[in-house]
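Take a look at the structure below.
Let's look at subunit A:
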Amino acid sequence: MGAGRSEVAQAIFGVTQKEKGGLKLGSREVQIKRATDAIKEGIGYLPENRKEQGLFLEMSVAENILSVKANNDHKTIFVDYRKNNSITNEFIDKLEIKTPSGETKVINLSGGNQQKIVLAKWLTVNPQILIVDEPTAGIDVGTKSEIYRLLNELTEAGTSIILISSDLQELLSICDRILVFCNGRITATLPREQFSEEEIMHYSAGIKDMYK
Partner candidate 1 sequence: MSLNLKIFQDRVITLSLTIAVLIIVSSLIWPQQFFSLENLSLVLLNLSIDAIVAVGMMILLISGSFDLSVGSVVAFAGGFAAYLMYYWGVYMPVAILASLGVCMIFGFVNGWLVARLGINPLIQTLAMMGIIRGLALMVSGSGIQNLPEGFNQLGQAKILSFQMPVWYMIFIVGIFSFLVARTIFFRRYYYIGGNEKAAVLSGIRVERMKIFSFVLMSFLAGLAGIILAARLGAAMSTTGQGMELRVITAVILGGASLQGGQGKIIGALLGTLFMGIIGNIMILARVSGYWQQIIFGIILIVAVAIDILLQRRADRDAIVVLKTKA
Partner candidate 2 sequence: MNESKSITRFVLMALLIGLIVLSCDPSKGAYKQANESENTTGPSINPNEEYVMVTTFVNFPMYVNHDQAAFLRWGKKMGVKTTVLGPTEWDVVAQIGVIEQVIPSKPAGLLINGTDPAIASAIDKAVEAGIPTVVYDSDIPNSKRHAFLGTDWYEIGRLQGEAMVELLGGKGKIAYLGIVGQTNMENGFRGLLDVFRKYPGIVVIGKYDSKGSTENAAKITADLIAANADLAGVCGFDATTGPGIGLAIKEAGKAGKIKVTTVDWEPEHLKLVRDGVIDVLIGQKENCSPGTALSFFMIWYTRLMSFQVMMRGRVLPTYHFRLIPVY
């Protein structure tokens, strides 16, 4: 919190303007000025505050799930309702979203199901890189493990996931590599074999040098 993690994520995604610096995808320099560009480059961003930034609460489950795919498909002009229906149902089944139908307003669903919908809307575009910002905040334990399972499935399918979290246990259990932020700077890059709570705490407090 306050370490600048979300800001960096949003800068990568193109919603916040970066003051300096570039972005390399693999070995390729990419220009991302706005979210559309990021999505075109295969980057997805699951924001921290799902109600304020992730969901269209008064709109239906289907409209939410399709909000990224439909709006970034610049080749199609007309809405294909039949295709949209099948996509919606596919993701409701795949993510086991508990909803009476695709027409239900998202505001009527539980927090866990809402989070699954935010995830689903990114899965519709198969991102290469998915930034997930605090995906398990305020979610019941059952749904939490479901979300971990989904993230694991994604990485197995080849998607790189950048998880932003302040839940240490979560980081230690599912990550391959941890970057520690302090005041907007990366203070450490730790591979899995170096994971330890203490280490991370120290780096995140920015007092590593003093400690050594």
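Keep in mind that, in the parts below, a residue touches a chain if its C-beta (ideal position, glycine included) is under 8 Å from a C-beta of that chain, and two chains touch if they have at least 3 such contacts; residues count from 1.
In picking the candidates, the idea was that all candidates are chains of the complex that A comes from, given by their letters.
On a predicted model such as this, the values are computed, not experimentally measured, just so you know.
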Looking at this complex, which of 1 or 2 sits next to subunit A and touches it?
1
Note which residues of subunit A are touching candidate 1 in the complex, please.
13, 15, 34-36, 38-39, 45, 47, 52-59, 63, 67-68, 70-73, 76-79, 98-100, 104-105, 107-110, 121
